[in-house]
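Once you've had a glance at the structure underneath, I'll fire off some questions.
With one protein chain held back, the other chains of the complex are shown just where they sit.
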Amino acid sequence: MSVLTEVSIDTISQPANDHLHGDLLEISMGPHHPSTHGVFRMNIVLDGERVVKLKPVFGYLHRNHEKIAEHETYLGSMPYTDRLDYICSITNNWAYALAVEKLAGIPVPERAEYLRVITGELTRLQNHAGLIGFLLQDMGASGTPLMYAFREREKILDLFEALTGSRMMCNYMRFGGCRRDLPSGWMEHAQKVVDGFPRFLDEFERLLRTNEILMARTQGIGIVTREQAINAGISGPMARASGVNYDLRKVDKYGIYDRFSFRVPLGEHGDVYDRYMMRLLEMRESIEILKQAMRDLPSGPIMDPNTKIRNFRPKAGEAYGRIEAPKGELGFYLISDGGPNPYRYRVRPPSLINLTLLEQMCLGHNVSDVVIILGSVDIVLGEVDR
Amino acid sequence: MNLEEIKSQIEANVPGCSLEILPNASPSGQHSLLVDPEHALTVASFLRDGASPHFDYCSNVTGIDWPLKETSSKQKTKKIVDGVEKEVEELVKISTGNYLEVVYHLFSQENRQGPLVLRMRTGDRAERVHLPSLTPVWRSAEFQEREVYDLFGIVFDGHPDLRRLLMWEDFTDHPMRKDYVDPDDYEYEPTAHDEVLRRTQAHYAAQEALSGAEEAR
Partner (left out) sequence: MLGDGIIKGLAETARNFFGSYVDKERLTTVQYPEERLPQIEGTRDFPFLVYDGDDWEKGLRCVSCHICEKECPPKCIFIEKSKDKKPDAVGKLQFYPVRFDIDVSVCMSCQICVEVCPFDAIKMDVEFELSSDDRFGGLLHHKDKLAKSNEYYHKIHPTEAAAVDAALAEEREKEKEKQKQAALAAAAAAAAKAAAAPASAPAAHVPVPAPGTNTDTSAKEETK
């Protein structure tokens, strides 16, 4: 557990302070703590082991991404989007490309749309695989599940490296298409990875779905109801674990998602266990989408021929584009004044907004539960702090 | 979803509020609705609970800085000069901006519609920067309004916990404003041509001179 530091507790209103009750303890969890997945800090007030108050502290990784983008060209911001949620760079590229395409009215060729779906769903697979590995690590299953998950993630990262040149900072999409067509042999390799993936899921489920310890640790912990989730703007798998039927792939049908048949898994309880299961189920649906997309991949150009890469100046106006990133609704809001740089560039970070209910989820639970509640939200600090 | 329709719905249900549709020239076609700050909270709760469709999901909240911008353009106007109608070119000065703006992107999860772009403007950029907080209506605005307060300096009245979100508490400026000046004490980077380098060198030269003066004393 973390190093507990006792600090001044004068400011905290204390319950009846008799010798049986003891004092409240304020601890600062993070910013350097293995369970916070980065430099994230929570100021927690504890009554014994129980959380009485919890305030998240942000900004340790803040670099003002939005201001940087206001000084960059539209193309120049694309590699910076990789560094938002650095686990899923391809979906970040996609969201940004989609927003610019909306802003300037750029069409995307069909093959490029398919490539986007294939790489995007592979990103979702590796993000969710990594997440469940980390979540189990947070629960105390040291090492093994994480290594199993990373073994699978590694295969997908190899695919990304062969296609985009980089394992994590892919910088793959462009306004009006994708940067590079599939190299020879990539499709066969990808087919093998996708076909082998259910085996990993089966292994994971067989091992852990009905595991007593996992169920004892996760069921009934960190509950978010459906109404709370909608009102607090929770999106992505976390919202669907609370029963909110809102998947942008179905709602907006951006790209070509209306061509694939897949289901949207929904949770019932909105606790950590549901969020964990949501990721497993979503991976299965992603595999379905991948199979369909790889089967139907047409040939053709991968870039809109009329879109310039350099000296790109969209007409004055604004657009909000959003996609269903693995962590939730990732949106980009762009305002153009007709110049080569965006006048305003805003990222709607799902990781940050999904933390809105963190305090409420943790109240009344133990410190050890705070760790897995935070783990089940699935945050990346590159995106939270931007 | 028609913006005109929603506007008339609000006008019928929130008496006294002034609304304006701001057109958006981009192909995205996302026009926005400008709301006066006095009635914003009432309008927001009407949009969530009363309007059809219910805008139950506030996705994105952000600020925009519009500093004072004076442009002069030549305009042709018809004037009667010496009894004859003539076209006269006149230099017209237009000043725009000088306010901060908050933008809310609302969606309806129930009917899967949106976005409805809601905007509010402050009086100016220095003194009258207070706007009502919409966090009581949509909790998702909580962190995002804190961020707007932090980076733009808009004060949200009625926000439950208005503190800086990303910058530290002792920080005084608002970095996302267009007239924000970066600090010049960057760590040295050997990008020889960069303006950063010149400013860094100037900063450290000034510091050295300062410490030298202290030693001499």
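A and B label the chains in the order they appear, each numbered from 1.
The rule we apply is simple: a contact is a pair of C-beta atoms (placed from the backbone, for glycine too) under 8 Å apart; a residue touches a chain by one contact, two chains touch by 3 or more.
Being a predicted model, the structure only gives us computed values, none of them experimental.
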item: Sole contact to the chain not displayed, among A:28, A:73 or A:360; value: A:73
item: Options A:24, A:162 or A:264, residue touching the unrepresented chain; value: A:162
item: Full-complex contact with the absent chain, from A:23, A:49 or A:203; value: A:203
item: Residues of chain A (touch criterion as defined above) contacting the omitted chain; value: 72-73, 75-80, 82-83, 144, 148, 151, 154, 158, 161-166, 169, 171, 179-180, 183-184, 203, 206-207, 210-214, 309-310
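The criterion applied here is as follows: only the chains that are shown with their structure count from here on.
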item: Approximate Å spacing (C-alpha centroids) for the pair chain A, chain B; value: 27
item: Complex contacts: residues of chain B adjacent to chain A; value: 24-28, 30, 56-60, 62, 64, 103, 105, 109, 112, 115, 117, 138-144, 151, 164-168, 175-176, 180
item: Chain B-facing residues of chain A, complex; value: 58-59, 62, 64, 66-67, 102-105, 228, 230-235, 244, 246, 251, 314-322, 329, 331, 333, 335-336, 344, 346, 348, 352-353, 355-357, 385-386
